[in-house]
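Here the complex is missing a single protein chain, while all its other protein chains stay put.
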Amino acid sequence: MALKTEPFVLNLGPVHPSTHGVFRMRATLDGEVVVDIEPVFGYLHRGVEKLTEQRTYTGIIPLTDRLDYIASMSNNLAYVLAVEKLAGIKVPERAEYIRVIMAELQRVAALLIAVGSFLNDCGAYFTPFLYMFRERERIVDLFEMVSGQRLTYNYMRIGGVSQDIPAEFMPALRKFLDMMPRFLDEYDQLLMQNEILLARAKGVGILTREQAINCSASGPVLRASGVKWDIRKADPYSVYDRFEFDIPTGTVGDCYDRYRQRVAEMRQSLRIIKQAMEQMPPGPVKAEVPHLLHPPVGEAYGRIEAPKGELGFYLVSDNSIAPYRCHIRPPSLINLTALRDMIRGWKVADAIIIFGSIDITVGEIDR
Amino acid sequence: MTVALSGKEIATQIEEKFPESVVESSEKAVVVKSDSLLDVAAFLKDTPSLDFDYLNYITAVDYYDHFEVVYMLSSLEHNHSLVIKARCSDRESPALPSVVHLWQGADFQEREIYDLMGIRFEGHPNMKRIFLWEGFPGHPLRKDFM
Partner (left out) sequence: MAIIDFVINNQIHLQAVPPDWPGGFWWHWLFFTVVIIGFVLTLVMGVIYIERRGMGRMQSRLGPNRTGPFGLLQPVADAVKVLLKENIVPVAADKVVHWLAPVIAFAPALMIFAVIPFQNGALLADLNIGILYVVAISSVTTIGVFMAGWGSSNKYSLLGAMRNVAAVVSYEIPLVLAIVGVVLIAGSLSLNQIVLAQNIPFILLQPLGFLLFFAAGCAEINRSPFDLMEADSEIVAGFHTEYSGMKFAMFYLVEYAEAVAIAAIITTLFLAGWKGPLLPPWLWFIIKVLVVFFAMVWTRTTLPRIRIDQLMAFAWKFLFPLALINLVITAIQVLAWPTALPWITIIINLAIMAILVLIWSKFFFKLGWGRIEV
């Protein structure tokens, strides 16, 4: 005689130690196995897209900081790129190189958090998380030198960057670049072949190549599934076509591949920063842009390869001081499209890990 | 470099296959009629030379007399992209067919457009509000909200 069981609904609620922000998942469980999962968004919806219609083009830059608050420089860059495309503004060389250095440093910092919190979800009780934060502190110190802020930098401007880098920035950056590869090697030694990590993350939450493309995944999630698509190479913006770097890809598309993918991307970012440092010319850091910008009527879509994926801004202008419509393409939200298919059939513990390996920031999902 | 395909050329191709479906076309985008949106989308996805298998984004803009829904498609293989637009003039209950069955990435984005602009997508398996709660009065991103 079989026992009668019925599935029950568990709410991995908005306030939870492990859902990277206020994010809610309603899981239907049959014992420990997740039968269905439904993500619920909107706990951090601030109406950013509506707010942009009432601010000047320059005044929107601080708003963009707070989208993906872990990677502010990238958000700024995507937005000013879109405005420059719309208004046809040319950015001076030095500013382009500074932007590249900042964007790549930001990528390393954001990927450190992503990897650290993934390992935290796996249960390594904060130890790798704190080690990653130790490295992130150095990057944040560099950013503080440049912009005076530790989290929401508000550094890029339309036509360049807001101010030139101070004299002590380059030596500090050089020191950081010398130290960082050693730390990445140390983490690899401790974690890459760890039995328990392999048992938890290998083969778990597989996202196949076809599924990834169909679900419009982007960034490390897409590349870990085997698709060699990086906007820095496929559709280069700023001065990325002058640098030499590889695009790592994964094979299977499980959580372990996504973890390895992020670590490999960190190494490539360090390569780019080194080349940018050597090639940077002197000169002005901001083009002459009127204070209240009136771009011509039209529309433009500017996109970058943010640490989370393809971050794009779709701007429609009607020749006034504020945009007519500003739409933000959120990589975190679109990467979550495949969440349900990835999690069904695994257990609660795996649901948390799979969700952590996609790496979201709720500020970007909800805007 | 991703080649942004010329709207005019693609419009001629679409006109050959589906006559009377293109409303207007420019260098940057092709505007199609809302009833033929699904056919055109399937054609763009399945034709080997075009092969638009990746949906970059869907968004909607409120021009006071009509809504315009913008789709950007890319092909990862050929590295080209295209912008398709569809208009709906009904302000009370605008509706468009959903492309979720072609590109699953449209799932949350179409729900977002419904939530914030009010455009329903026919054929979407879960047409519910995504950010705001059920029962929220109005659609905030419309120009006449508040």
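Letters A and B mark the chains in the order given here, with residues in each chain numbered from 1 onward.
Definition applied: contacts are C-beta pairs under 8 Å (C-beta built on N, C-alpha and C of every residue); 3 or more make two chains touch, one makes a residue touch a chain.
Fair warning: this is a prediction, and the values are worked out from it, not measured in the lab.
Every visible chain touched by the undisplayed chain in the complete complex is listed here: A.
Checked against the full complex, the candidates A:25, A:101, A:115 or A:197 give a single residue touching the omitted chain, namely A:197. Among A:44, A:60, A:105 or A:119, the one in contact with the hidden chain is A:119. One chain of the complex is left out; on subunit A, the residues touching it are 8, 10, 16-18, 30, 32-36, 119-127, 130-131, 134, 194, 196-197, 199-200, 203-204, 344-350, 352.
The definition used in the following text is that only the chains that are shown with their structure count from here on.
Once the centre of each chain is set as its mean CA position, subunit A and subunit B turn out to be 26 Å apart. Those residues of subunit A that touch subunit B in the shared complex are 41-42, 45, 47, 49-50, 211, 213-217, 227, 229, 234-236, 299, 301, 303, 310, 312, 314, 316, 324-325, 327, 329, 333-334, 336-338, 366. Those residues of subunit B that touch subunit A in the complex are listed here as 1-2, 28, 53-57, 59, 61-62, 70, 72, 76, 79, 83, 103-109, 112, 116, 130-133, 140-141.
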